[in-house]
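Omission of a single protein chain aside, the complex is shown with its protein chains in their original locations.
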Amino acid sequence: MCRWLAYSGSPILLRDALYAPAHSLIEQSLHSRLGAEATNGDGFGVGWYGAGETPAVFREIAPAWNDANLHEVAGHVTSPLFLAHIRASSGTAVQRTNCHPFRHGRWLFMHNGLINDFPAVKRDLLLDVDPALFCSIEGQTDSELLFHLALTLGLEDDPPAAVAGAVGLVEAAGRRRGVEHPFQGTMVTTDGERMWGFRYSSAGRSRSLFVTTDVPTLRRLYPTMELLERVADDAHLIVSEPLGDLEGAWNEVPEASCVVVGGGRADVEPFVPPRSSRSQRPAHLAGSRPA
Amino acid sequence: MCRWLAYSGSPILLRDALYAPAHSLIEQSLHSRLGAEATNGDGFGVGWYGAGETPAVFREIAPAWNDANLHEVAGHVTSPLFLAHIRASSGTAVQRTNCHPFRHGRWLFMHNGLINDFPAVKRDLLLDVDPALFCSIEGQTDSELLFHLALTLGLEDDPPAAVAGAVGLVEAAGRRRGVEHPFQGTMVTTDGERMWGFRYSSAGRSRSLFVTTDVPTLRRLYPTMELLERVADDAHLIVSEPLGDLEGAWNEVPEASCVVVGGGRADVEPFVPPRSSRSQRPAHLAGSRPA
Amino acid sequence: MCRWLAYSGSPILLRDALYAPAHSLIEQSLHSRLGAEATNGDGFGVGWYGAGETPAVFREIAPAWNDANLHEVAGHVTSPLFLAHIRASSGTAVQRTNCHPFRHGRWLFMHNGLINDFPAVKRDLLLDVDPALFCSIEGQTDSELLFHLALTLGLEDDPPAAVAGAVGLVEAAGRRRGVEHPFQGTMVTTDGERMWGFRYSSAGRSRSLFVTTDVPTLRRLYPTMELLERVADDAHLIVSEPLGDLEGAWNEVPEASCVVVGGGRADVEPFVPPRSSRSQRPAHLAGSRPA
Partner (left out) sequence: MCRWLAYSGSPILLRDALYAPAHSLIEQSLHSRLGAEATNGDGFGVGWYGAGETPAVFREIAPAWNDANLHEVAGHVTSPLFLAHIRASSGTAVQRTNCHPFRHGRWLFMHNGLINDFPAVKRDLLLDVDPALFCSIEGQTDSELLFHLALTLGLEDDPPAAVAGAVGLVEAAGRRRGVEHPFQGTMVTTDGERMWGFRYSSAGRSRSLFVTTDVPTLRRLYPTMELLERVADDAHLIVSEPLGDLEGAWNEVPEASCVVVGGGRADVEPFVPPRSSRSQRPAHLAGSRPA
C-alpha cells in the first residue's frame, strides 16, 4: 500500500528525517521491507507546520526517490511537526489529489491501508459525510473519504473517538454490503500540536506501526552515541517501518491501539471502533438511510 | 472555459484537424477568440476510434501548445471519428481525470461550460447518478458528472433525450438550491458512428457552437480550392469556434439546439430540457429525495 | 519570452511578492502586458535563501497560474532574498532543467530574452565554458549556457564584469557565424547578499526592466498609504514589468545598464560588454579556436 512518517519535536530540517536515516522513507519508496509492496512509487506528499495559519501540503505524482523538488524542499524547510507519505496506489488514479497527507484547516491526515471492496461501500460512505464538508473532498481515495468521515464525527474535538467512529461507519457499511473484513490500516492525524497514530484492522492483522523511544531514555542506553546528542529531547517519530536498526529505539504499536505524541511523551491507548448504531450516525443523517 | 472539436468522416491524421488549420485548436489553447478566456492551458484530451473495442482516450495535464506527446500521437494516428478538448479549469484540479473526453464503453463525451454554483448542487446530482455507475466517476468535474447523469437516463439508447434529461436534473437541482441560471454549455457525445452536438444554457446565452457545411456544397462554392479536393465527401466538424475564415464553411448552431452528424449529413433539431418532475427522476431514486 | 521577479529585503512570505500584487507575477503567467507573449505557461521556478548552505531551487513544468505546489511553497516559506521566473519557451523543451533560476553553489541566475540563432553558436559557446563546469549544465537553454559562461569568466568574483564578458562571448560567436543581433535580454544574478540586474541587447532594444524606489522615499510620497507601513525599509524588487500602478514606485532601468541592489540601496551603472579579444577569452582556451 504505502509507507509514512510523522515527526514531532524541536524544529529540524525535513531532510534529516526523510533522507538521512539508513532505511529512510525515500529509500523505502524503492525498497520497503515491511510494506505490502516493495515499491511505493505512485506519488508522495509532505505536510509541515511553520509560517502560515494552516500547514503546507506539497504533493507530487512522481516517485519520491528521484524527485528534485522534494529534495529541495526537504533540504531547505525546517519544521517542528511534519508528515511524509509515499504512495503505492491500490487502484485509484496517480494524481496529486489522491496523494497524502490530506488537510482540513489546521488538521492533516495520512493513511496506509485500505477500505476493502471500496466500490461496494463508497456511495454509502460519501452520504455519511457531512454535506457541508462534501465539496472539500478533492480526490477519489478511500483515505480522503475516511478523513472526512472523521471530520464529520468531530475529529477536531476528540480525534481518537472521531477516527474510531469513522472506522465504525466503514465497518458498518461493509457489513451491510457483505464485505468480510471491511477495514485495515494505520493512520495518523495532527493539529500541529499533538499527533495521534492508529493501528487497526477488522481482521486483527494490521500493517506495522512503530513509535520511537523517548530521547533521554535512548541516551541512557547509548551514552556514547553522538547522533543522539544532536537529536532534540522531545523528538518522536511515528512510522510505518523503522528507519534504522538501533535496538531499543523502535517500539511496535500494538494491534488496535492509538499512540498519542505530544509534549515529549508518547502514550499508547486502546483503539476500539464502535459497533455503529443509530446514535452514532452522523447527525445530518439521523433517522434516514440512503437507498 | 474550454474549447473543443469533433471530427467525423473518412479517416484522417488527427494532426490535419488539430494542428493544420489556420486557427487550429492547438492555436486556440494560447489564443482563443470566442472563448470565455483567451488561454486554455489546463490540460487537454483526445479520444479516437480505431483498433480496440472501445475508443482510445489520451489526456494530459500540460498545455496543448507545447506537448510533444500530443504532437506525436496526432501525427501518427488516423481515425474516422475523434474528439479533442483543451481545458481552462473553472476551479477543479488540473489532473488527467478532470480532462475531457470522458469515456463509458464505446461512448465519449465532452463539455465546454459549467454547472453554476456546482458546490451547491454536487451532492444532490451525485445521488441522481445510477449507483451502478457511481464508481466509474474518476474525477471531480461537473462535466463528468453530467455525462453520468446522461448515462443514467439512457444515453446509449436515446442521446438527445438523455442529455436533455441530464440538463433537466441540473436545472431542477439548481432551482431547489436557489441557483439563478443553473447550466450553460456546449456538449458533444458519440458512439463512434454518429455525433450529437448540443448548445444550451438556462439563461439562453450559450457559448458558441459551429458545424461545417457539407463538403460537396463547399466544392460548388469554391470550385478551384485545392484544399477541398483533399477533404473527404462525408467530413464534418463540430467545433467551439471556427478553425478558419472560409465564408460559408462554418454554420452557427442555434441556441437550444442539437446537431446530429452521421452518414455525411448534419441535421439540427431543437433541444429542450424537460422541467424535471417525479416521472423523470432516475428510476433508482423514484419516490425519494436525498437529504 | 519570460517574466521574472527578484526580491531583497527583510524576510517576507514568498506569496506576498508572487501572488498578492495587483499585477502579480502569477497573473503575468496568463496576462503579461509588456512581454513578447501574453502567456508565460511553459513552466516556472523559484529560488530562495534560508535554511541550508545553498539556496533552494523549486522548478516545475506546469503553468504557474494553477500549480498547487507553488501556491503552497509560496504561502509557507519566508525569505530575505528570492527569485521567481515564469517561462515562455523560445523553442527548447518544457522540462525542469530548462526552467530558471539556475544555481551554482550559492549563486542563482535568471534570464528573459534569448541568444539569437542559438543553434548556430551553441557549440562554439559550449566550448567556451570551463571544462570543469561543463557537466554542471543540466538543460539545453541558451540561458543556462550564458550563466556558465559568466561563471567561467569569474561571476563569483566580479558579477558585472563576468556577465559583460559572457555577453561579449555571445556577441563574438554570433558575429563569427553571421548573426546580426546576437543577444537580447534582461538578467539577474545573486549570491544571497546582493542582486545584480542587467538590461542589454545587441540591437539596443531590450525587454523592459524595472527596479522599485526605496521604501522611505515612497513613504514620503504616500504618507497615508497603509501598505507601505507593512513593507520593510530595505525592500527592493527588480522585475520584468511593474506589479502595480503606483506612480513613482517603478523605475525603468535604462538600456545597457546594471542595477545593483544591496544594503537597502539600488544603484544603476553602465553595462557594456567588451568587444571580445584574445585577452578576454576563457583561460582554458587561450590561444586556440574550436573548429
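Labels for the chains are A, B and C, by order of writing; each one numbers its residues from 1.
The rule is simple: contacts are C-beta pairs under 8 Å (C-beta built on N, C-alpha and C of every residue); 3 or more make two chains touch, one makes a residue touch a chain.
These figures come from a predicted structure and were not determined experimentally.
Here is the thing to keep in mind: the chain we left out touches A, B, C in the whole complex.
Contact with the undisplayed chain is limited, among C:G105, C:P119 or C:P216, to C:P119. The hidden chain makes contact, of the residues B:L25, B:V73, B:L108 or B:A249, with B:V73. Shown as candidates are C:P131, C:G204 or C:P254; the residue that touches the absent chain is C:P131. Across the interface with the omitted chain, chain A contributes residues 30, 38-39, 41-42, 61-63, 65-68, 89, 93-94.
By the touch criterion stated above, the residues of chain B touching the omitted chain are 13, 48, 50-52, 55-60, 68-69, 72-73, 75-78, 96. Residues of chain C in contact with the chain left out of this view: 93, 95-97, 119, 122-123, 126-127, 131, 134-135, 137-140, 284-285, 288, 290-291.
Operating definition for what follows: only the chains that are shown with their structure count from here on.
Inter-chain spacing, taken between the CA centroids of chain A and chain C, is 41 Å. Across the assembly, chain A contributes residues 96 that each touch 2 or more other chains.
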